[in-house]
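Read the structure below first, then the notes.
Removed from the display is one protein chain of the complex; every other protein chain stays in position.
Chain IDs A and B follow the sequence of writing; residue 1 opens each chain.
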Amino acid sequence: MNWGSWDNFWAMGGYGLYVWGSYAMVAIVIAIEIWLFKSRRRAAVSELMRDAVRGRSSR
Amino acid sequence: MTMNTATAPARFGLFWFSSPQTFFPLAGRMIPWFIALTVVLLAIGLWIAFFVAPTDATQGESYRIIFIHVPTAWMSMFLYVVMAFWAAVGLIFNTRLSSMMASAIAPTGALMTFLALWTGALWGRPTWGTYWVWDARLTSELILLFLYLGFLALQAAIDDKRRADKAGAVLALVGVVNIPIIYFSVQWWNTLHQGASVSLTRSPSMATTMLWGMLVMALAFWMYSIAAVLHRVRTIILEREKRADWVRELLAEGRLK
Partner (left out) sequence: MLKIIVRVIRRDLLLAARQKADVLNTLFFFVVVVTMVPLGIGPEPNLLRAIAPGVVWVAALLAAILSLARLFANDYADGTLEQMLLSAEPLPLIVLGKATAHWLVTGLPLTLMSIVFGVVFDLGFQETGVLVASLLLGSPVLSLIGAVGAALTLGLRGGGVLTSLLVLPLYVPVLIFGAGAVGAAASGVSYAAYLLLLGAFLLFAVVLTPWAVSLALRISVE
């Protein structure tokens, strides 16, 4: 597939908005998902550390 | 077959890795591989999508959305079935980890469904003129999104984790049985109300490169989904097993992050 120039590539034959809008949303959503599950992990670990500091008071 | 997490499971067998304690490190070792696979497949897939696959005769360049629309749609459906499977295993065998897997899959599945809808809408606009077309596939995807959201909402509303696991399993199973029925009825509804069957991905002869691109991208999304689900299930394990000794040990050793 020979685009000829970068301009052609970004323009996507006039459909640039739709094509890049789609790929961008996928990238954004994946990024959000990664951020979400990482922050859930951080929260879980800090909860564990808080429990450990309190010295197993729940036992 | 519930494992006593106080002593390490001694027997190697079918249920060896159904213990959160043994699965946790295993999953941790698997994740980097799936990330690597994702990156490689994504690179190849995107290269095919933009630099190998030719321009489409009828749709021009807009068809390139297919390389993410179809994979996300496939994943959304595949993940639901896998989620229902693990939920069923958790319900039947009473294994906590299986239910945790189901709960870990749901958010990824829901996001894939959203992406399928979004990319479908943006593909529909240049192709059919409107952002939303009530074609059978998109409408079924929308209902699938509702099924995912229902699962997530139900589990969020129940405080007792075991009840949440089992209730979610019943819902997922009812959903998975109904999905073919729903798809069939939406198909019927769609062909009924529109003269010609409107299909975004019906393409009698797709160039081989296009098929390859779709396949590679689908694999890439699959590898990503596995990595995401494994990461999330490890977090769920930490959340639910926080009183277990092995968790405290890992924390003390600084092996958790």
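Assume a residue touches a chain if its C-beta (ideal position, glycine included) is under 8 Å from a C-beta of that chain, and two chains touch if they have at least 3 such contacts.
The shown structure was predicted, so the numbers you read here are calculated from the model rather than taken from an experiment.
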Omitted chain - touching chains that are shown: B
Residue, one of B:L42, B:V81 or B:L149, that touches the chain absent here: B:L149
Full-complex contact with the absent chain, from B:W33, B:F51, B:Y131 or B:W188: B:W188
Chain B residues touching the omitted chain (full complex): 143, 146-147, 149-150, 153-154, 157-158, 163, 166-167, 170-171, 173-175, 178, 181-182, 184-186, 188-189, 192
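FYI, only the chains that are shown with their structure count from here on.
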Centroid distance [mean C-alpha coordinates] between chain B and chain A, Å: 15
Chain A residues within the chain B interface of the complex: 1, 3, 9, 12-15, 18-19, 21-23, 25-26, 29-30, 33-34, 36-38, 40-41, 44-45, 47-49, 51-52, 58-59
Interface residues, chain B side, partner chain A - complex: 50-55, 60-62, 64-65, 68-69, 72, 107-108, 111, 114-115, 118-119, 122-123, 125-126, 224, 228, 231-232, 234-235, 238-239, 242-243, 247-248, 251-252, 256-257
